[in-house]
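One protein chain is absent from this view; the other protein chains keep their places.
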Amino acid sequence: MEGLNHLGVSMAPLSTEAAIEFIADPEHGAADLFIGTVRNHNLGKSVKGVSYDVYEELTLQTFRELCDEARANWGKELNIFIEHFQGRLDIGGISILIAVSSPHRDESFKACRFIIEEIKHRAPIWKQEHYTDGDSEWVQGHALCSHGPVTYEGCTKDHAGH
Amino acid sequence: MEGLNHLGVSMAPLSTEAAIEFIADPEHGAADLFIGTVRNHNLGKSVKGVSYDVYEELTLQTFRELCDEARANWGKELNIFIEHFQGRLDIGGISILIAVSSPHRDESFKACRFIIEEIKHRAPIWKQEHYTDGDSEWVQGHALCSHGPVTYEGCTKDHAGH
Amino acid sequence: MEKTLDLRIKLFGAFRKYHTGSLSLSVADGASITQVKDQIGQTLRELVPGFRDDELIEKSALATNRRVLTNSDCVNESMDLAILPPVCGG
Partner (left out) sequence: MEKTLDLRIKLFGAFRKYHTGSLSLSVADGASITQVKDQIGQTLRELVPGFRDDELIEKSALATNRRVLTNSDCVNESMDLAILPPVCGG
């Protein structure tokens, strides 16, 4: 039986209890939970908070694709919970929660790690760090390229060179 | 600064919230939590519960050694929470909780995975499965060999061949 | 006369330094991704006199709600798109 997904972008504080409860399954003996939090420094600067900007529709689509890819690699029965925060967080605030459960532990660990790595590269989410000196800055990231299912839409006019 | 350890063997239900709270750290941006639970089947048999037998003193010593080894590999600042349940659990009950936090995610994932793998092989813990047919059985495991710090104690008498 | 398409471009991340909300612009039917990005740059320069961050546009991708567009894509209907700087979620 195919496992369950809970995928969300939330402006309310993320709940580790909700994640753990969602993935619980009597057929699963293992779960791995990744918690991303705001830390008080980055690249030598003292940070007091981070604002997350999220392109919600495409982020949720990316999460759905990641779930499909994780199940193709580590088993259709995986239960997967992914939530990303949108808005401003203070130090220690939870920016992302990923929880995966599976019958055995190897699949949970690998799928959870895969999902966070891919989110960092593929999900349209940005962060703006707020520094204790009053400054703030959008953090440099990874250039996006298309990963999604191939749904080629032909051009009506040809543009040589593009 | 060296990170914190919480190491325990508990006859009370294990608390994921306590684990997550313990490892939280304003300098850490990542945490990984592994949750081991009792599942409803094993090797084709229908399971209704598991009893865990724990040699507490040596288990705690093993946990301490694993923390030292994890810090040697992935950074002294790791915060580490390890609790193992002792007694009987029903399906879904939490048998082990391992949580590790670190400045960046790679260290949390690797240290958490390392600790659960080593516990499976090195911690003196045994489980007895209770089946729905009323039967029960001690689960086959991994033969222990000595891993601890080398504290060779010389023999007062020589026993050739041993 | 060549048909033109109306695009609404949502801005994210570092683009919010320059403009909040979205941009409205017109492009020729069948415009390439590069042409749309050129038009975004021109529109931003009109709206924000100090805008000179061509590198940000260069490194950004265009996307619909469903997928990131590639350089072989082109636009052939009026639609909503988003311009996405390099990402760093999680």
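Quick notes
Which chain is which? They are A, B and C, in the order written, and residues in each are numbered from 1.
The criterion applied here is as follows: contacts are C-beta pairs under 8 Å (C-beta built on N, C-alpha and C of every residue); 3 or more make two chains touch, one makes a residue touch a chain.
Everything numeric here is computed off the predicted structure, so don't read it as measured data.
The hidden chain, counted over the whole complex, makes contact with B. Across B:2, B:21, B:57 or B:90, the single residue that touches the chain missing here is B:57. Screening B:6, B:39, B:71 or B:122 for touch with the missing chain picks out B:122. By the touch criterion stated above, the residues of chain B touching the omitted chain are 36, 52-55, 57-59, 61, 84, 95-96, 116, 119-128, 138-149, 151-153, 155-159, 162.
Keep in mind that, in the parts below, only the chains that are shown with their structure count from here on.
Setting chain B aside and leaving every other chain in place, the chains that still touch one another form one piece. By C-beta contact pairs, the most connected chain pair is A-C. In this assembly, the chain whose C-alpha centre lies farthest from chain C is B.
A separation of 52 Å divides the Cα centre of chain B from that of chain C. One simple way to say how far apart two chains are is to compare their mean CA positions; for chain A and chain B this gives 28 Å. Within chain A, the positions touching two or more other chains are listed as 36, 116.
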